[in-house]
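Structure first, commentary second.
Removed from the display is one protein chain of the complex; every other protein chain stays in position.
Our next item is chain A:
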Amino acid sequence: MVAPAALRVVRCGGGTLHGARAVFSADSKQVGLRRGYLLCASGDFVKMYSVSTEETLRLLGGHGDLVTGIQLNPHNHMQLYSSSLDGSIKLWDFMDGITIKTFTVGSKLLALYALASSEDSVFVVIPKSGERDTFQLISVKLTKAPGQDLEAKELSVVLDGVDASPKRIAFGREGEYVASVKDVNLQVYFFKQKQLNRFSVSGAKTKSGNNQFTCVACHPTEDCIATGHADGKIRLWRNFYHKKEYTFSTLHWHHDTVMDLAFSVEGTNLLSGGVESVLVLWRNQSDRQKDFLPRLGSPIEYISMASDGTLCCTVHTDNRITIINSNLRFSRSIQGLIKSADVKTGLVVDPRTKALVLNGEPGHLQFYCLQSDQQLFSLDIVQRQYIHQAGLNQADLVKVAFSAQGKWLATVEEREEVTDPELQLKLWFYDEETQSFKLNTRINMPHEDHITDMCFRDMDELEDDSLILVTAGRDCVFKVWVMVEDTDPEAQQSVSWSCDFVGSYHNYQATNCCFSEDGSLLAVSFEETVTVWDSITWDLKCTFCHPPGKIRNICFGRLTCSKYLIGATDYGFLCCWNLLSCALEWSAHLNVLILQPDPLSEHIAAVSWLSKESSLFVFKPNEPRPIYIQRNLCREKIQLAAFVPRDEPEMIGSEKYLWLRRSQLFFLTDTQELMTLSTKSLEERLTPSSKQLAVEESLPVTPFSLLLGKHRRQQSQGDIDLGKVLVRNKHEQDSPAVKELLHTPAHVLPSASFLCPIFINSLLISKENKSAEEVADEVEMESEKTEDDSDEERDVTEMEQEDTSPTELLGEMTCKLSKSQEKELRKIRKMDYSWISAF
């Protein structure tokens, strides 16, 4: 990094994919090549996913506002039109991620349609000028003038009084007509005849429920319009060129709103989806022949079909994309940050995987990998059937906490009831064998009322039996939970959790709790007061108060600042108390929403919300002056924030951004868009995560790759044998140069003579960091020769192993070994492998 670039707010996941239907690239699944792409509007960007690997391949950025529509150029399948609220239509070469042209229309564009029959124009929905909440469908002539930025001036109104939602307009067979639905009216406009027919269904007051239209789709070859309704019915309209003798038939399976409809390419099948999270396939438009794909996880928002009909995909309200085969089999799902109804758990970092942990699907905990923008896994906490229906009170996850090493996970779930909530505290143990969390203890009604906060005693070096969990509840107490030996002989586990201490303060509601870094002190806030407790004797040490205003957040300072306690109050004060002097060190007037300490440094980030803008303040507790201030962080209100430790400290050029060296700060806005602060430019940031990873899975299966895979497995086996499980990132093992070479399209590559030395160099093994892989290679070659003497050396190796292990634990992977040590190490390895191969 040469120039100290300004810190940029970067969107790195989440958000909403609800802008428009996803689009399959024309060659969605070519046999052999297997290069199909799925394009999806996501916030201000268009995301390009690989259909076969689920990877995000490219992020097409350039729009200044939400992307509202994407359509393949019907005359060139390698190009994509996109429209945005910023009033422009962009034409992309999505393979290379290049904007070819930008057409400026002027007003907000709410939906985009491109037709094969219209040579050089596209259709967009714009708000009608001068009237609120009325929209019109217009056709925009895209001029063929040279130059990148063009102004589209030739606009002509096609339909008035359309709905803003892109689902409520559909173009019929060969672009002969356009159907638009709004409220209880369907209008069909025939382009050639210039005839407009209006139909309506009886108003909303029927006994069968809400009759309003929600979506529309047109049959690709016949004159048939399918409309979805809010009461779950699908109507198939025919004969609609007669104003009187039109007719419709009804298909009814959905019990709630039909969210989207799509015809198959031949038109024989109709797909529908809704809140039920079931994709319904209607064959021959008959209500007797239907198939279902149930348990898709969350309500279906959009359905789109690939142009060759082999695949379809559903975009769900929680941002998941499910790719489905033509025979209605689940193929794969692309899931980034799952959008849940409400992130009650906050942003938590899993110490083991460094994944971001938060509410996922209802009742589930999602582990979201920040590097790959993918869900690692989803842990079912509530373990109850979720019913997809509005207005039901179902149990949901509200609090989550990890112990320092990620060995224990505590979760709180509650079912909101008017009088008394149903609460459950669950403690999960990480099982190394199954590599997942296993339920250890379930505590019904841990508190009488809602649990407001929960934390583990955060001590890395201490033993298991000092692990303590504290929960604070609205029933005016905080409870301390400890592990006890399980005396029940039939119990499968040796330990379980039980309550050890119940503390309260003047019958105030406990709102927050927090352990100091060394675990000796517990701070619990009771409305206006912060109480500090000794964590061994459970004596109340001292109290702090900064009236008026209830305590909103508290946290202890770290490292050099561990003597400070920081608190934020309702009335906009940030206070810092000195624990040694029991006095207020400093206070600042700041409406703090979020107070987030960095676990690896003294820095504390506070996000304030003032006059509709979020600002970020980073400070050290020992000085009242903030190190870094960023005003107007983003348009949306920031809901949550978390520091995620970096794998390796980043090189930061500027002094100002030093606080970002060891950890990265992530924010979640109220639209559940995940953002971070980055010093790097967009391209740089994308290279490692998206471009490289794309290649990995798409490698064809060759004998070489099998061999490579075998080595990798053996190597990880070796790691286990050494008694250390490594959580490794994928790009650790692969050379970026190779991937770059394999991934980049051939026509943009430089000449082979230029690439050759780079490629060769990348394959060469540098001397100093001889990784385990190469060692293993050599060992295997030698293994046959030295099979005889392996038995004798066993005793020695075990001793040696103990010797070598401290060096590894120190984390110095690049340390040089002497020749003799290296030789011994080889022997160890060889030993292990022969032992394994016996099985």
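Throughout what follows, a contact is a pair of C-beta atoms (placed from the backbone, for glycine too) under 8 Å apart; a residue touches a chain by one contact, two chains touch by 3 or more; residues count from 1.
One rule holds for everything that comes next: contacts and distances are computed from a predicted model.
As stated in its UniProt record, the chain not included in the shown complex is "UTP4 protein", which appears among "AP complex subunit sigma", "Guanine nucleotide-binding protein subunit gamma", "UTP4 protein" or "Histidine-containing phosphotransfer protein". Here the missing chain is touched by one residue of A:F24, A:Y49, A:F135 or A:F248, and it is A:F248.
Considering A:Q148, A:N239, A:Q383 or A:N507, the position touching the chain not shown turns out to be A:N239 (whole complex). Touch with the chain that is not drawn comes from one residue among A:D96, A:D120, A:E154 or A:E222, which is A:E222.
Interface residues of chain A facing the missing partner chain: 173, 176, 190, 221-223, 238-239, 241-242, 244-250, 255, 285-286, 288-289.
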